[in-house]
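With one protein chain withheld, the remaining protein chains of the complex are depicted in position.
Then we have chain A:
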Amino acid sequence: MAARKSAKKPNVSADELKTYYREMLLIRRFEEKAGQLYGMGLIGGFCHLYIGQEAVVVGLEAAAEEGDKRITSYRDHGHMLACGMDPNGVMAELTGREGGYSKGKGGSMHMFSKEKDFYGGHGIVAAQVPLGAGLAFSDKYKGNDRVTFTYFGDGAANQGQVYESFNMAALWALPVIFVIENNQYAMGTAQQRSTSSPDIYHRGEAFGIPGEMVDGMNVLAVKEAGEKAVAHCRAGKGPYILEIKTYRYRGHSMSDPAKYRTREEVQKMREERDPIEQVRGLLLTGEHASEDDLKAIDKEIKQIVNAAADFAKDSPEPALDELWTDITAETAPQTA
């Protein structure tokens, strides 16, 4: 039942398309709910939503295999959901509860899952870039063929440690994919005001790292680029750069009114480029799904997200003695 449709990607099945639709929708509805809970005071501190960028992580996770690693910045909820982490645990971490992935001690920006090879959730812009190269280093050292997806934004791309990492990743042929999620704004600074050359993917050339630009609103294009990058890394050819052009619909964080761009700009993107609507269109025009099928998916997602919100509200706050745990380890928290 391979879906031979008129659209760009011939080699994607209807089931796969539906999966991407479902996963992107889960992220969007989850984030909308998180925004709502933030407004109600149930989520505190910084909270960076991923709405608009869903195709990036869903497309790349479609190119990943078991044992591949991922690491990202503080805009991390989408990455966690896309790699299969439990929405309940993620939402409960947002509300700072015992049932959260970090027992309520990490919050929105600092979440991890050893089980899903998700290495955070890092709050310092670009710090995750050498860390991701280091994860790739560990796989190369162990002699397996796993790859690490190291995500960072167009803002982070101006940090010096990114280029230190490019240099060593190329020098040591580390199996790392540097994924630049270019949502075009580093907080409130538009890319043309922060970045001397518009095409960030070219910046690997000085180090001999191949790079390409990808339409980040098109999940199939992202997946295809991801597969190419993964094959490159798995073959031992060293790092690869994907600059994925995307767009966040919301402000930088919940407290950002986003006055640095026009409402029309956002509206145009939502109407013409929305990644979920694009897949929805493919499913409907290719007759791979009916309106009713999609409604059923919407309903299921809504239930998952509501259940996560309920869990996150009902889970107790961490016991006070949690203040004093996990500061130092008595035994190794992991083995090689």
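Please note the rule applied: a contact is a pair of C-beta atoms (placed from the backbone, for glycine too) under 8 Å apart; a residue touches a chain by one contact, two chains touch by 3 or more; residues count from 1.
The definition used in the following text is that contacts and distances are computed from a predicted model.
Of the candidates "MxaA protein", "Dihydropteroate synthase", "Xylose ABC transporter ATP-binding protein" or "Pyruvate dehydrogenase E1 component subunit beta", the chain left out of this view carries the UniProt protein name "Pyruvate dehydrogenase E1 component subunit beta". The chain that is not drawn here is touched, among residues A:21, A:50, A:119 or A:247, by A:119. When the full complex is taken into account, the listed residue touching the unshown chain is A:165, out of A:165, A:195 or A:218. Residue A:137 is the one among A:137, A:152, A:201 or A:247 that touches the chain not shown.
Only one residue in the set A:66, A:264 or A:330 touches the chain that does not appear here, and it is A:330. The chain that is not drawn here is touched, among residues A:29, A:69 or A:273, by A:69.
The set of chain A residues touching the chain not shown comprises 69, 71, 100-106, 110-114, 119-124, 127, 129-139, 141-142, 160-161, 164-165, 167-168, 171, 325-336.
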